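Only one protein chain is missing from this complex, and each of the others stays in its spot.
By letter and in written order, the chains are A and B; residue numbering begins at 1 in each of them.
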Amino acid sequence: MTIYATDKWIKEFTNKKDRKDRKEQYLLHQSIICEPLTHFFEDIHSEFIQEHLLRHGLFSPNLNKEDSEQWIQQNYLSKVNKIYQKCKKAWNGPDPAIFVFPSNEEIRELKEWYNSNTGLSYPDKLFLFLQKNAKNREIVALFLHEYSHICRLNHFPKKEMEYTLLDAIILEGIAEWIVRKKIGHTYGNKRIEKISDELLADLWKTWIAPQQQMTRDHPKHDMIMYGFNGVPKNVGYIIGYNIIQRYMTKQPCSITTLLQTSNQDILATVDSLPRN
Amino acid sequence: MSHYDFCRQNVGRPVKIVTHDGIVHRGIIRRVNPSKVFIDPLDARRGAGGYGYGFFGYGRGLGLGIALGAIATIAFLPFFFW
Partner (left out) sequence: MFKMVSYQELISQLGIDYTHPGGKAATDKWLKQIPKNLKNVLEVGCGTGETLKQLRDHTTAFLYGIDNCANMTTKAKNKTKDLHHMEIMQQNIEDLSFIHQFFDLIISESVLAFTPIDNSLPKLTNLLKPNGQIILLEMTTSSLLPQDKERIKTFYQLPQLLSKEDWLKQLLDHGYETVYLEKVEKESKKPITLPQHLSMEMLQTLNEHFQLNTIYANDLHTYLFIAKKRGENDDHICN
């Protein structure tokens, strides 16, 4: 069983949080939800795991009992399990630890652009943050996105902090391409769209080409992937998606093959990227 | 003291802001207007990593600013130089 019984943790949290002040609720969230996760991270304190997951859309200590009960009634854990079993078989994928939690529906940007569903994946573990009314197709889209990361990360194993900016844009590009292919164009990250060859070449030259090999612990890595401080929103994702979209038009192949195709083979096939 | 007054009096200082939605922002106060505070973010722990769906609460401090009304707590961030 790789899907953890997070519904029990959530229940425990909302049962105990009553009549506690904000600070205590925070600590309770940390001890009930994040402390068990420390076994899955190397030497990272639960406080930092909490902070990190909150930034990526995990429900906050504000979650109330009614919402959490409604969330639990949706039976997300078994829905995710079904999707996971299918995917794993289809892609011959690995066996990560899976944690499904409510998302933070108070975050406006998350609601507006992601319909309050998001996730985070690592070679050995996967987090899904779902809103209380997530539709099945949305869950499948999110799962495909995240699970495709895990497949590719395991096919090209490295220490996490050695993955580069180029690795990240190809990884995200593949994930978004799969979501659109399998679920439809209205799913996935709504900021990602097809752009012209000229714009792709331009963005590539500006943001990726000079620092393809920048590793992910570099502060600029996330800046380029997510886009802030003058960098266009999600520019890394947009470039990645457009590269894969062109690659798959020129050289169609199965998803399993795509997941195992090296960055260099992909880049060499895409004509619209300027050669260095 | 209101969050607005606090921010105005402490431009240039490293702070830790927790918003009502539970997200922690660390950074140096750059400017403040009656509705928002803008910070240069300091990220304590990028090491937790992972690959996401495109959403990341980190950018809000700078690009959009943090709405003063969304702030639950604000405190000085312990800081020093070697």
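The rule is simple: contacts are C-beta pairs under 8 Å (C-beta built on N, C-alpha and C of every residue); 3 or more make two chains touch, one makes a residue touch a chain.
These figures come from a predicted structure and were not determined experimentally.
Within subunit B, the residues in touch with the undisplayed chain are 10-14, 26, 28, 40-47, 76, 78-82.
Heads up, the rule we're going with is that only the chains that are shown with their structure count from here on.
Subunit A and subunit B have Cα centroids lying 24 Å from one another. Within the complex formed with subunit B, the residues of subunit A that make contact are 22, 26, 29, 41, 44, 48-49, 51-52, 54-57, 60-62, 104, 106-107, 109-110, 113-114, 117-122, 127, 142, 145-146, 149, 153, 160-161, 168, 171-172, 189, 191-192, 216-217, 219, 222, 226-229, 234, 237.
Looking at the complex, you find that subunit B touches subunit A at residues 20-24, 43-60, 62-63, 72.
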